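Below is one structure; the comments refer to it alone.
One protein chain is absent from this view; the other protein chains keep their places.
Our next item is subunit A:
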Amino acid sequence: MKKLLIALMTTTAALSLAATAEAADKLKACWVYTGPIGDFGYSYQHDQGRLEVEKALGDKVETAYLENVSEGPDADRAFERLAREGCKIIFGTSFGFMDPEVKVAKKFPKVMFEHATGYKTSDNLGIYNARFYEGRYVLGQIAAKESKAGVAGYIVSFPIPEVVMGINSFMLGAQSINPNFKAKIVWVNSWFDPGKEADAAKALFDQGADIIVQHTDSTAALQVAEERKLHGFGQSSDMIKFAPNAQLTSLTDEWGPYYISRVQAALDGTWKPDNVWLGIKDGAVKLAPFTNMPDDVKAMAEATEKKIAGGWNPFTGPVAKQDGTPWLKDGEVADDGTLLGMNFYVKGVDDKLPQ
């Protein structure tokens, strides 16, 4: 029974490998996604980046990807298989691929590895990430301006630093407009389950929130906002088609330029493990056009976006932790290390962080 299951799973995994294996002198660049590329969210955006690589570098590269790879030890096999199949550079696109990638990178010292949103590096493993929190600060400001109740509903997946950082930045943005702004937080313990996300949005609206923010990947929550004639923000890709009257803006990921530069470096032989954290100014984090809001709010959002692009960090003091103890002094800017390991809330967040 168990053997059969494993056999079945490997077959499907093999089928889902979209390989275009041919000439050996081409550089093979490979991607591993945790979700389906059809999620119209996080994995979809990474795959758009892969397609941009194909388009930009043409017949100098061939690409392949594995989708729906579950995070954790199971991912070992995915990376190992790609490495054995001749992939020269492999991008792991989810936080949970960190340890598997570290392990496989050690086994294949000649293969170049890149890992998104993690913090472990080695001689042939670089990391890259996007400063989504920058965009979330702008969302917070818009929410505080646009919410009549002064309460936002925030749908989140898992308590990892990336998500906690996003909540904090959103709250700092909101508090800069309305110091008494509240966010109700619901953890759905899943990156991708449209039904659950819709249910969470309904629950939050029923409890008095009138703006929805999400750190999950589907368009379901925005559709609920559209139905209830309330507002919300999109995530990962521009979701305006799903909520033409509800979407205020969307926090989108643009991985293409980074992927092109890294694959190009691999082609040139200049690739080195990197540690980059790209933000609004690099074009890796983008805000979809500001819609469904008055002009003054739009102007404010654009000004903030510009300020952040100019190098200002939303995590600039004075900022206190949730329990009131000071964290950042006046004018002090949080260092990247603290942000990447963030496991505490700032003052005003009305939730207990799951441990």
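By definition in this document, a contact is a pair of C-beta atoms (placed from the backbone, for glycine too) under 8 Å apart; a residue touches a chain by one contact, two chains touch by 3 or more; residues count from 1.
The working rule: contacts and distances are computed from a predicted model.
J.: Which protein name, taken from UniProt, belongs to the chain you can't see among "Multiple sugar transport system permease protein", "Nucleoside ABC transporter membrane protein", "Dihydroxyacetone kinase subunit DhaK" or "Diguanylate cyclase"?
T.: Matching the unshown chain against "Multiple sugar transport system permease protein", "Nucleoside ABC transporter membrane protein", "Dihydroxyacetone kinase subunit DhaK" or "Diguanylate cyclase" yields "Nucleoside ABC transporter membrane protein".
J.: Which of these, A:A75, A:L125, A:V164 or A:A220, touches the one chain of the complex that we don't see?
T.: A:A220
J.: Among A:V53, A:V188, A:M300 or A:V319, choose the residue that contacts the chain missing from this document, as touch is defined above.
T.: In the complete complex, the chain left out is touched by residue A:V188.
J.: Taking the entire complex into account, which one of A:E52, A:D199 or A:E254 touches the absent chain?
T.: With A:E52, A:D199 or A:E254 as choices, the missing chain is touched by A:D199.
J.: Quickly run down the residues of subunit A that touch the omitted chain.
T.: These residues touch the chain not displayed: 1, 4-5, 8-9, 12, 15-16, 35-40, 44, 68, 153, 184-190, 192-200, 202-204, 206-207, 209, 218-220, 223, 227, 237, 241-242, 350-352, 354-355.
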